[in-house]
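Here the structure is laid out as C-alpha coordinates; the discussion comes afterwards.
One protein chain omitted, others in place.
Let's turn to subunit A:
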Amino acid sequence: MKIISDVGPNFFGPGAKPGAVPTDVDQATGLERAELLAALEGKELFELKPLKITKYGTKKDPIRVKSVDPVRYVGCSGFPVDSHELLWLVLDKNHEFDRCPECGQVFKMNYIGTDSGHGHGHGH
(Lines give C-alpha, C1' and ligand atoms only; values in the text may rest on other atoms or scores of the structure.)
Protein backbone atom coordinates (compact mmCIF):
# COMPACT_ATOMS: atom_id res chain seq x y z
CA MET A 1 0.00 0.00 0.00
CA LYS A 2 1.31 3.42 -0.99
CA ILE A 3 0.87 5.06 2.39
CA ILE A 4 3.04 2.46 4.07
CA SER A 5 5.94 2.81 1.65
CA ASP A 6 5.98 6.53 2.48
CA VAL A 7 6.82 5.68 6.05
CA GLY A 8 10.42 5.27 7.08
CA PRO A 9 11.69 2.80 9.68
CA ASN A 10 11.60 5.44 12.38
CA PHE A 11 7.81 5.33 12.39
CA PHE A 12 7.09 8.97 11.83
CA GLY A 13 4.54 10.18 9.34
CA PRO A 14 5.01 13.17 7.06
CA GLY A 15 3.09 15.47 9.46
CA ALA A 16 0.31 17.86 8.61
CA LYS A 17 0.59 20.61 6.01
CA PRO A 18 0.64 24.08 7.62
CA GLY A 19 -2.92 25.32 8.00
CA ALA A 20 -4.50 21.87 7.59
CA VAL A 21 -5.94 19.43 10.09
CA PRO A 22 -3.59 16.43 10.35
CA THR A 23 -4.91 12.92 9.79
CA ASP A 24 -3.81 9.89 11.80
CA VAL A 25 -1.80 8.69 8.78
CA ASP A 26 -0.04 12.09 8.75
CA GLN A 27 1.20 12.05 12.29
CA ALA A 28 0.30 9.03 14.42
CA THR A 29 3.53 7.61 15.83
CA GLY A 30 4.86 4.67 17.85
CA LEU A 31 2.53 1.82 18.68
CA GLU A 32 -0.52 3.80 17.52
CA ARG A 33 1.09 4.08 14.06
CA ALA A 34 1.94 0.36 13.96
CA GLU A 35 -1.70 -0.43 14.79
CA LEU A 36 -2.94 2.04 12.17
CA LEU A 37 -0.65 0.78 9.37
CA ALA A 38 -1.63 -2.83 10.08
CA ALA A 39 -5.31 -1.82 9.99
CA LEU A 40 -4.76 -0.07 6.62
CA GLU A 41 -3.43 -3.38 5.30
CA GLY A 42 -6.54 -5.09 6.65
CA LYS A 43 -4.60 -6.90 9.39
CA GLU A 44 -4.98 -6.95 13.12
CA LEU A 45 -1.67 -6.19 14.80
CA PHE A 46 -2.61 -7.76 18.13
CA GLU A 47 -4.17 -11.13 18.85
CA LEU A 48 -6.82 -10.26 21.40
CA LYS A 49 -9.47 -12.92 20.75
CA PRO A 50 -9.90 -15.64 23.39
CA LEU A 51 -8.42 -19.04 22.67
CA LYS A 52 -10.93 -21.34 20.95
CA ILE A 53 -11.08 -24.75 22.63
CA THR A 54 -12.27 -27.15 19.92
CA LYS A 55 -11.00 -30.37 21.51
CA TYR A 56 -10.04 -31.82 24.89
CA GLY A 57 -6.29 -31.29 25.32
CA THR A 58 -4.35 -34.45 26.12
CA LYS A 59 -0.71 -35.19 26.82
CA LYS A 60 -0.34 -36.51 23.27
CA ASP A 61 -2.33 -33.69 21.69
CA PRO A 62 -2.29 -30.69 24.08
CA ILE A 63 -3.95 -27.29 23.69
CA ARG A 64 -1.13 -25.11 22.44
CA VAL A 65 -1.05 -21.58 23.90
CA LYS A 66 1.11 -18.87 22.35
CA SER A 67 3.10 -16.70 24.73
CA VAL A 68 5.72 -14.00 24.40
CA ASP A 69 6.53 -14.22 28.10
CA PRO A 70 8.15 -17.32 29.65
CA VAL A 71 5.20 -17.65 32.05
CA ARG A 72 1.53 -16.90 31.39
CA TYR A 73 -1.91 -17.56 32.83
CA VAL A 74 -4.62 -19.62 31.15
CA GLY A 75 -8.17 -20.00 32.39
CA CYS A 76 -9.55 -23.52 31.92
CA SER A 77 -13.30 -24.19 32.03
CA GLY A 78 -13.10 -27.77 30.73
CA PHE A 79 -14.28 -29.28 27.47
CA PRO A 80 -16.83 -28.44 26.16
CA VAL A 81 -16.16 -24.84 27.31
CA ASP A 82 -17.91 -23.83 30.58
CA SER A 83 -18.31 -27.40 31.80
CA HIS A 84 -16.61 -26.47 35.09
CA GLU A 85 -15.72 -23.41 37.15
CA LEU A 86 -12.99 -21.28 35.60
CA LEU A 87 -9.62 -22.34 37.02
CA TRP A 88 -6.47 -20.33 36.42
CA LEU A 89 -3.32 -22.28 35.58
CA VAL A 90 0.21 -20.99 35.21
CA LEU A 91 1.88 -22.21 32.02
CA ASP A 92 5.67 -22.22 32.04
CA LYS A 93 7.82 -22.56 28.96
CA ASN A 94 10.14 -24.93 30.86
CA HIS A 95 7.29 -27.32 31.75
CA GLU A 96 6.78 -30.38 29.57
CA PHE A 97 3.03 -29.71 29.88
CA ASP A 98 0.54 -28.16 32.33
CA ARG A 99 -2.65 -29.90 33.45
CA CYS A 100 -5.94 -28.51 34.78
CA PRO A 101 -6.47 -29.95 38.27
CA GLU A 102 -10.26 -30.10 37.74
CA CYS A 103 -10.71 -31.85 34.39
CA GLY A 104 -7.18 -32.99 33.57
CA GLN A 105 -7.07 -31.05 30.30
CA VAL A 106 -3.49 -30.58 29.09
CA PHE A 107 -2.01 -27.26 27.92
CA LYS A 108 1.41 -26.70 26.41
CA MET A 109 3.06 -23.34 26.02
CA ASN A 110 4.09 -22.38 22.52
CA TYR A 111 6.80 -19.87 23.37
CA ILE A 112 7.17 -17.20 20.68
CA GLY A 113 9.05 -14.56 22.69
CA THR A 114 12.74 -13.74 22.70
CA ASP A 115 14.94 -14.32 25.72
CA SER A 116 16.74 -11.00 25.33
CA GLY A 117 14.24 -8.65 26.98
CA HIS A 118 12.89 -8.90 30.49
CA GLY A 119 9.53 -9.63 28.96
CA HIS A 120 7.35 -6.97 30.55
CA GLY A 121 6.30 -5.49 27.28
CA HIS A 122 7.90 -2.06 27.51
CA GLY A 123 7.83 -1.69 23.77
CA HIS A 124 10.64 0.77 23.24
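Just so it is clear, contacts are C-beta pairs under 8 Å (C-beta built on N, C-alpha and C of every residue); 3 or more make two chains touch, one makes a residue touch a chain; residues count from 1.
By definition in this document, contacts and distances are computed from a predicted model.
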item	value
Identity of the absent chain, which is to be given by its UniProt protein name, from "Exoribonuclease phosphorolytic domain-containing protein", "Trafficking protein particle complex subunit 2-like protein", "Cytochrome c oxidase subunit 3" or "PRELI domain-containing 1"	"Cytochrome c oxidase subunit 3"
Touch with the omitted chain, as defined above, among A:A34, A:V71 or A:L87	A:A34
On subunit A, residues whose C-beta touches the chain left out of the figure	9, 11, 15-16, 19-24, 26-35, 45-48, 68, 117, 120-124
